[in-house]
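Here the complex is missing one protein chain, while the rest keep their positions.
The first chain written gets the first letter, and so on, giving A and B; residue counts start at 1 in each chain.
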Amino acid sequence: MSKSFKEAFQEFWRLNVSKVGVAFLTILVILSIYVIATYPLDFGVRYWNNPAYWADYPKSAPPSWINYFSHEKIPEHHVFSSDKPSNASITESGKRLIYLFKLDFQADRTPTFLSLTIKNVTYYDKPVMIRLNVTRPDGKNIELYGYTVPAPYGDESPPYRRFYDQPKRISLTGDMSVASTLARFLLREYNVTVKPSEVNSIGQHTVIFSVPENNTRFNVLKGDYIFYIMVDTYDQRDSIGEVKLVVGGDVYGFMGTDSLGRDLSVGLLFGFPIALFIGIVTSTITTLLGAGLGIVGGYIGGKLDEVIQRTADFVNNIPLLPLLIFLAFILGQNIWIIVLLLVVFGWPTLTIIVRSMVLQLKSGQFIEAAIAIGAPRWWIMFRHIFPQVAPFVFAQLIFFTPTFILLEAALSFLGLGDPTMPTWGQILEYGFRSGGIYVGLWWWIIPPGLLIIWTAITFVLVALGMEPVVNPRLRRMK
Amino acid sequence: MVLLELNHLRLYYKTVRGIVRAVDDVDLNVESGEAVGVVGESGCGKTSMANAIIKMLPSNVALYDGRIILDGLNIVDLPEDEVRRKVRWRQISIVFQGAMNVLNPVIRVGHQVAEPLIIHAEMDRDEAYKIARERMKLVGLHEEVFNRYPHELSGGMKQRVVIAMALVMNPKIVILDEPTSALDVSIQAQIMNLLKKLKRELNISMIFITHDIALASDISDKIAVMYAGQIVEIGAAEQVLLSPKHPYTQKLLKATPRLSGEEKPEFIPGTPPDLVNPPNGCRFHPRCSYVMDVCRERGPGRFEPEKGRRVMCWLYGGENE
Partner (left out) sequence: MGLTRTLSMRALTLFAVLILVVFFIVIILGATGTSDKILQAMVNEEVMMLRQFLAKTIKDPQELEKVIDVRRHELMEFYGLTKPWYVRLPDMAWRVLTLDLGKARTLKTFAGGNKVSDIVIERLANTLILVTSATVISAIIGLVLGVRIATRVGGILDRISSYLSAISYAIPTWWIGIILILVFAFLLRIFPFGGLYSTPPPSDFYMRLLDILWHAVLPVATLVIASVGVWIYTTRTIVLNTAQEDFVNAARAKGLPEELVRRRYIMRVAAPPILTNVILGLATSISGAILTETVFNWPGLGRLFYDAVLVMDEVVVIALTYIFTLVYVVARFLLEVLYVILDPRVRY
């Protein structure tokens, strides 16, 4: 038995397709193991589907390497954060912590948003006050924003803790007080009249990073921008955790972001183990069930066989997709339900083929011999018949895997997937639904498809490599 | 009169494991009206030789040379198109091993028998059908079989159809490759009787290929024993059977069970030879009870211990003959 396995493997390894297929498969497995090891299992629910987590990411941003190919330098995404002030000075009322962030801005377009986030504020006496100023390359200084942390509530006693569970994110973009400040700035420094509401529509971030040509056109101002965040505390025990300033770019990361700002490289990576899981698990269950029923029906025959045959025939005569869609919709969008449905629709094909193989094998002499010895039926089926069909069944297992991966992707694309797990099909679904193709967000649309194809092809290649081993007729040719 | 002459015929295939020397320097003559039995174990090259004769070469042929002289022409050198038009079926036809699957399942058998006439002889259909019907009657088939499909016929009937088909153009030689191995014994006997009758009445030459030496002896005038791609012994049928000279032939005969007598059949020790790497010297030497030193080193020549008998064995000749 092991000799024929070794021979079979040698035969398999001879072909180039097999080598390529196995190489790809190894990569897939390694990536999947990496993902499972590094990502939390509830990644989908906790991070992916949580828009707040992605608030500080640029939306619908292409990958950052696109800057190499662009004639225009697109603004990159900058995140400045620190939990220690660069400077501290004593004021009459208390201590002033200064956080200094310097940005050398050289892009040809202004950033896409500006936001400030603070975390873990504790105070004992007066509420901590925070201010944000910026000094532009042209020397002009703007006092952008002032914020006082919420005062103590009626029944609260010190220490007063703020923003421990939920950091406080202040978006300067869309803030009307900032817009007014900027309107005044423009009038004062450039003698340009722009209403605060207009500043808001142009974008606070745009105004901060540019010089007005007139009251509608703004040209980007390149150079060093220094952002000062001043935190005034009034008790020496007061403290502040992390201070973060985000200058939103228009490109991000290795694979870009979607319209919610989600880092696509992260989402796509998570898709690997899921795809493998769905494909292999579904395929294994379907194959075992299908082959098992085929063997049992073919060998035992009689009423049992009749029943199995009729059921298989029945399932085979149902149009797959409409029923699948219908059931997925009604029974709920849960990964296990999808697996179950795929299995239910998938087993008959194999059963029919295996059954006819078993019928042929049944009349073999070795079976007669086993019966003559007095071997029980299940023993014969397990030890004599199964090994004969095993190579074929195994090849079918590999061959069916991509079908299931594709079917799951199709269901996800229609919005019927399991929402707690970001699969490639789901990423595509969102991209399509939010109109990504109509505005050409290629980095969102192309990679998930390519990954699906790549995964499917891997299994197809391995199956192709196994074909001559399983179908000896083809071995004859050369 | 010699109809077909095979001279130093070689047919090698390319395979994964190396070059298979399926037919390795074969000499054989077939006289007019003569049945030559070609006997050997499976894999000794009998079928390859049959294919070689009608130049039905597989896609992985490595070497095909020698001479196959028929009617003054060397088939080996003849271009494929001429082999097809002039040689196949007109001069040499073949009855294949395993008649189970040599008939086209979707065409009625009568038409298939008539087909060569329509194509090669360019006869019109009715005339061809007439001749086909006659042939089918000759092989003992009922008139109504003509319109049947292959799957409607039993094994024996199919074999008769294939024989009728082989005879339809009155070829000079018919090659029969294990014509009865797929049939049960009683049908086998019927077919053998039919073949003998046809040989008598139509005076056709036959090359009768089989692994069963007893079967070959039933119809053959001459028997050639093949081993590892070579003809190791050839001679008149009764001579070969009654006094086999080559050790392999002797072992073959001893391996046949007999109806009478106490002797038990002996089996031939060892395994069939590897046609990619045949043994050095005489190919049979690893299994031979008479093996000598020279057998291990050099392949024996073709010796003629008596007239009309050729044996490839050092027992029958020295180095100088």
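Please note the rule applied: contacts are C-beta pairs under 8 Å (C-beta built on N, C-alpha and C of every residue); 3 or more make two chains touch, one makes a residue touch a chain.
As the structure is a computational prediction, the values presented were derived from the model and not from experiment.
Trainee: Of the residues B:I68, B:I94 or B:L183, which one touches the chain left out of the display?
Mentor: Of all options in B:I68, B:I94 or B:L183, contact with the hidden chain holds for B:I94.
Trainee: Touching the left-out chain: which of A:L340, A:A375 or A:I457?
Mentor: A:I457
Trainee: Check the options A:Y34, A:W65, A:F314 or A:W336 and report the residue that touches the missing chain.
Mentor: A:F314
Trainee: Name every residue on chain A in touch with the hidden partner chain.
Mentor: Considering the whole complex, chain A reaches the absent chain at 310, 313-314, 317-323, 325-327, 329-331, 402, 406, 409-410, 413-415, 428, 432, 437-440, 442, 445-446, 449, 452-453, 456-457, 460-461, 464, 473, 476-478.
Trainee: I need the residue numbers on chain B that touch the omitted chain, in ascending order.
Mentor: Considering the whole complex, chain B reaches the absent chain at 54, 56, 59, 84-85, 87-90, 93-94, 96, 98, 100-107, 115-116, 119-120, 149, 151, 165.
Just so it is clear, only the chains that are shown with their structure count from here on.
Trainee: For chain A and chain B, what's the span in angstrom between their mean Cα positions?
Mentor: Measuring from centre to centre gives 68 Å for this pair.
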